[in-house]
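Note sheet for the following structure.
Removed from the display is one protein chain of the complex; every other protein chain stays in position.
In this document, chain identifiers A and B correspond to the written order of the chains, with residue numbering beginning at 1 in each.
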Amino acid sequence: MTRSTVPVRLYVNGDRYDIEVEPRRTLADALREDCSLTGTHLGCEHGVCGACTVLLDGQPVRACLMFAVQAEGASVRTVEGLAPDDETLHPVQKAFWEHHGLQCGFCTPGFLTLVAGYLEEHPQAEEDELRDVLSSNLCRCTGYQNIVTATMAAAEEMRG
Amino acid sequence: MKPSAFEYVRPTSLEEAVDELAVDPYESKVLSGGQSLIPMMNFRLARPERLIDINRVPGLEGIAPGDERVTIGARTRHLTVQNTHLPGPLGSLLRSAAAQVGHLPIRTRGTFGGSIAHCDAASEWCLVARLLDAEMTVRGSRGERTIPAADFFQAIFTTAMEPDEILTSISLPALDDHHVTGIAEFARRAGDFAIVAATAAVKVEEGVVTGARVCLGGVSEVPWRSAAAEAVLLGSTWSAQTVTEAAEAAADEVDPPADSHGDADYRRDLVRALLPRALNATGAAS
């Protein structure tokens, strides 16, 4: 059985990362271990909880259900890449803050990337549609109420 | 929850993919969307030594409508199926089934053909394929062949594909507008695999059922075409009552498994509840 590594080039949050990984390294582990971007969390490693959700070429994916090598040359956006700069929060981050949409914060990066990715493509989305999107991920702390409120507030803000 | 080590191969043509798979077919797996395979690898329930990633093989993606049959590339993502506007009863069935596959981040990656090749008895695409007698086109080192759905699904996680074969496309009959189609599932939580799913395509001409297909998931090892329900429907007057009787016949016919989500009696009850919902979902049987 081979343990050899392969070179992989990722574009994460606009930065280029040339990393060497075993093919079995998931995208989530590569982001965390090889790119030092630990904002992407692992809650189940079987695709249910959604804490590891990132945007791959703009689309939400489970980073635990993809190998890093599959993302060769692709553009990845993680929670660290949502805010435009260190002074400004992304509208979704801001709404989660203002509406108490997080408690322990472990699921939060997955929700933020999921919602930011969706709203950027579907700014007109209404509550039912957004609830369906939000049902992709698990949160154990908030009971979701404030996540829904924050998501609706972010949608309104992003519609401008 | 880290997978065993494997050799990764990324062919850029179907020929190359077939050749790579032929190197060691029994220890290899084809990687399409990976949304079923990778969880199994993370749990180490699957430990392939080689992964043949077909994600960069051209020609495996897309929906090609035709007068008689519609062909869907094996690597077409669930989300693409959901967002493709294919007219008629087949289109509405595909869209509503796609909307029930997992969640958005699963649908962006997971593929139509991957789901069929994985062969989970409750999966939407296995049901639809069996319902409509889809034909699965596969390519292997001995060439291409087409396998009808009736032969394709053999047991849980087991299809008629040889280990050296790759599923390339699935063709479905284009259903004319006399058809009523629908799918209804019962899962305990949004987006979960169905405990029981029911799907049907019924042809109704002048109030009489002239064609009937009923397929159930979660009641046997493979998608279950309900001969009993189809027999009740065929030739009958199209009504809610007929559908109820068909559901009753289907429930009596099946011999479902039991697990932590429900015993056999419960699954029979779900068949009774869901088949009418699958057909009423279109509003035609009221």
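Operating definition for what follows: contacts are C-beta pairs under 8 Å (C-beta built on N, C-alpha and C of every residue); 3 or more make two chains touch, one makes a residue touch a chain.
Note that in this section contacts and distances are computed from a predicted model.
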| item | value |
| --- | --- |
| Record-based protein name (UniProt) of the chain missing from this complex, from "Xanthine dehydrogenase family protein molybdopterin-binding subunit", "NAD(P)H-dependent oxidoreductase subunit E", "Autoinducer 2 import system permease protein LsrC" or "Amino acid/amide ABC transporter membrane protein 2, HAAT family" | "Xanthine dehydrogenase family protein molybdopterin-binding subunit" |
| Which displayed chains the unshown chain touches | A, B |
| Residue, one of A:49, A:63 or A:119, that touches the chain absent here | A:49 |
| Touch list for chain B against the chain that is not drawn | 1-5, 43-44, 186, 188-193, 260-263, 265-266, 269-270, 272-273 |
| On chain A, residues whose C-beta touches the chain left out of the figure | 22, 24-25, 32-33, 36-46, 48-49, 51, 78-80, 82-83, 89, 93, 96-98, 100, 102-109, 112, 131-132, 134-148 |
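The rule we apply is simple: only the chains that are shown with their structure count from here on.
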| item | value |
| --- | --- |
| Approximate Å spacing (C-alpha centroids) for the pair chain A, chain B | 29 |
| In the complex, chain A residues that touch chain B | 1-3, 6, 22-24, 26, 29, 44-47, 50, 53, 56, 59-62, 64-67, 69-70, 72, 114, 118, 132-133, 135-137 |
| List of chain B residues in touch with chain A within their complex | 1-8, 10, 31, 34-35, 38-39, 41-43, 49, 51, 53, 55, 79, 103-106, 108-109, 190-191 |
